[in-house]
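For this view, one protein chain was removed and the others were kept in their places.
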Amino acid sequence: MIVGQQKPFDEIWSMVRDFKKVLVYGCNTCVAICHAGGGKEAEILASMLRMKAAQEGVDMQVDSAAIERHCEPEFFEPLDEKVRTYDLVLSPACGVGVNFLADRLAGAIPVYPGINTSFYGGVPEAGFFVELCGGCGNCILHLTGGICPIVRCSKSLMNGPCGGTNNGKCEVSDQTDCAWYLIVERMKKLGTLEKLLEVQPPRDWSTGTHGGPRRVSLEHIRAYEEKEEKNAATEGK
Amino acid sequence: MKSGSNLEKVIASGKMAVTAELGPPMSADPHEVVKKAGILKGFCDAANITDCQTAVVRISSIAAAVIALREGLEPVMQMTCRDRNRIAMQADLLGAAALGLKNCLCIAGDHQKFSAAGKLKGHPGAKNVYDVDTCQLVGIMKKMRDEGLQQGGDKLEVAPKFFIGASWTPMGDPMDFRPYNLKKKVDSGADFIQTQGIYDMDLFRSQMEKARNLGLHERTAILAGIIVPKSAMMLKYMDSSVAGVTVPKPLIDRMNKAKEAAGDDKKKMRELQEQEGIKITVELIQQALEIPGIKGVHIQAIEWETAMEPIVKAAGLYPRPTFDA
Amino acid sequence: MADVAEATERTPVSTIEKPQDIPAEWQPNVLAFACHYCAFAAADLAGVMRLSYPPNVKIIRLPCTGKLDHIHVLRAFERGIDGVFVAG
Partner (left out) sequence: MSLLSNSTKRGSVLIVGGGIGGMQAALDLADSGFKVHMVQRDPSIGGTMVMLDKTFPTGDCAMCMISPKMVEAGRHLNIDVHTLAEVSSVEGDAGDFRVKVKVAPRYVDADKCTGCGDCEVKCPKKVSSEFDQNLGQRKAVYSLFPQAVPNTRAIDASQCLCLNDPDRKRCRLCEKACKAGAINYADKGKEIELNVGSIILSPGLDRYDARARQELGLGRWQNVVSSIQFERILSASGPYKGEVKRPSDGRHPKKVAWIQCVGSRDNHNANPWCSSVCCMYATKQSIIAKEHDKNIEPTVFYMEMRAFGKDFDKYVERAKKEYGVRYQRAMVSAVREEPGTGDLVMKYAAEDGTLVTENFDMVVLSVGFQPHCDAEQFAKTFGIETNEYLFAKTSPFTPVKTSREGVFVTGIYQGPKDIPETVIQGSAVAGSVMALLAEARGTETVEKELPPEKDVTGEEARIGVFVCHCGTNISSTVNIDEVVNAVKDQPGVAYVTNTIYACAQDNQDMIKQTIKEQNLNRVVIASCTPRTHEKLFQETIREAGLNKYLFDLADIREQCSWCHKGQNEVATKKAIGIVKMSVAKSRLQEPLQSETVGVTPSCLVIGGGIAGMTSALSLADQGFPVYVIEKDNELGGLVKNVHRTLEGLDVQEFLKDRIEAVKEHPKITVHTGVEVKKTDGFVGNFKTLLTDGSTVDHGAVILATGGVEYEPTEYLYGQSPNVVTQRQLEKRIAEGEMPKSGERYVMIQCVGSREEPNQYCSRICCQDAVKNAIAIKERNPGAEVMILYRDVRTYGLREDYYKKARDLGVIFTRYDVDRKPRVEPAGSRVNVRTWDYMLNKELSLDADWLVLSTGLRPHPSTDRVGEMYKVTRNPDGYFLEAHVKLRPVDFPSEGLFVAGLGHAPKNIDETIAQALAASGRAGVVLSHEKLAVSGIIAKHKRELCMSCLSCFRVCPFGSPYIAEDGKISHNEVKCMGCGICAGICPAKAFQVNNFRDDQILAMIDAAAESEPGVVN
């Protein structure tokens, strides 16, 4: 799931203070699960902003709302007019949601982020989220016993470990396990340790963000639209 | 001869090699490098020029290496995988070769968040690279030297001739995987190896035995790394928080005894500890050199270059061998 | 699903005065959230023993303080309650 954390309240306030009518527009899926930007958190944030405004003697109306998901246009429709009556939307949805709504409003009113979207993660226990995938677009987990060195090793080494391990922990912090320590143990248990002896060649990073923004288009669903896009693109040239 | 460097010649001659370490300053003034080169000259076959060690900005390794070369001290330039992608790496290697540098040590490089272990601010917010790792860098240098090809496959008009080095932390965990870790570097083409600081000699002997069983000691020149201890506090610090370094208690006790002997006279306390530090270093060198498969020592007298002379002499490694041009 | 919690018309926000120096006769309006089994029972015992304490506090009984929600506390402050006391 996508994991994010609410921005510090002072940072949010400094973004919002000059607006008269603000809507805190929550999203009830991933960011609700990580208690950062759901409908409940939107309500709480709105209440805190109202009180802060009162304390600062700033005349500001702050309302809260929430929809199921901010990454599908149809969910926005029911509140489209209502949203346009505000002079700022503070969206505690993930970065995808903020972009998507900002594109939808196309500059009519500003959309500010309420949280810092961080990573794809697992939830080992209530309220605890750990990063386990970096979305690099070229998965090699079959080589390392299911432990991703790209994201869980601070130096993304393909032929680790480096010299910085400190009794099983990474030099970066003693709370961070050394991925390669885990990989060696896992491969030993799987009985395929010798696989690690092959030197992995330099990676092709272009499948990740280094290769520029990515898109996925499912041909079996939108064959027609793809043709349209191709024609438009060729005419343009 | 792969590179024709002085270090290569010493190793090839079968004599025990001695390398030292030269940390370039955080300044644009080269005289610090010149001064240190002057002190080290004659007491080592080549001196490592660190590449922004602990992710702290210093004169770049290539520049400082060239200065040292001019001063008559053969440098071992270093290249970390942290700061350059494969394009910049290969360009810098060509430049270094063009400037006459022959030895190059490939290391992963301390993570930018490590930043001098808290002593300095460093640049924890910097974007690191790590496009390739140490083994892959060694492979790139070998391909450039032996096949005259870039990593991407394009041809080089003139191939750079490097004596390729890599680092090894024999006692870092997972300990039982460390010999294979070394094998991968040797398979990739490492000509010489410099290990992390060794204090626990028994542990190092058992790791070297495993390396020998893999036949690695014949395929590369392993130099045992020795960090010269200046004080008891330094030994305790290294044992507790330097990765892959464990310091046996008797050594720490010896240093403490030396410290107490000085009563509360600060100056004497420092001197006695430094003398004990040199004595310990010499003993460690002699024990290391007796280990089969060891082809020399890499003595790290961090910010204490003047200690090289007494150490090298006491260890019977003086004078250094010289070869006519 | 898309319910817009309108800003409260009933008490316009700006009437909550900014914290100036406290006038002599000002009295805090305190609200307590108490768990049925321990804090609420303790409040009862205080009464049974006729202990006296300032009357500025009113108690809302909860099955357990685990039931308390952030919005309850924030709502209290927004409505002008001066202090919230949670015991359980």
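Here the chain labels run A, B and C in written order, and each chain numbers its own residues starting at 1.
The working rule: contacts are C-beta pairs under 8 Å (C-beta built on N, C-alpha and C of every residue); 3 or more make two chains touch, one makes a residue touch a chain.
All values reported here derive from a predicted model rather than from experimental measurement.
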Query raised in the report: Of the chains that are displayed, which are in contact with the missing one across the whole complex?
Result: A, C
Report task. Consider the whole complex, including the chain that is not shown, and state which of A:M15, A:I33 or A:M51 touches that chain. Result -> A:I33
**Report entry** Residue numbers in subunit A that touch the chain omitted from display
**Finding:** 28-29, 32-33, 35, 38-41, 123, 125-127
Report summary line: Hidden partner sits against subunit C at residues 25, 27-31, 36, 40-41, 43-56, 58-64, 66-69, 71-72, 75-76, 79-82
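In this section, only the chains that are shown with their structure count from here on.
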Query raised in the report: Centre to centre, by mean C-alpha position, how many angstrom separate subunit A and subunit B?
Result: 41
Query - Whole-Å gap between the CA centroids of subunit B and subunit C - result: 66
Report task. Among the residues of subunit C, pick out those that touch two or more other chains and give their numbers. Result -> none
Query - In the complex, subunit A residues that touch subunit C - result: 28, 40, 43-44, 46-48, 50-51, 53-55, 57, 59, 61-68, 78-79, 82
Query - Touching residues (chain side subunit A, partner subunit B) in the complex - result: 154-168, 170-173, 178, 180-181, 184-185, 193, 196-197, 199-202, 205
Report task. In the complex, go through subunit B and note every residue touching subunit A. Result -> 81-82, 86, 107-111, 113-114, 128, 130-136, 139-140, 151, 167-169, 172-174, 177, 180-181, 183-184, 187-188, 196, 241, 243-244
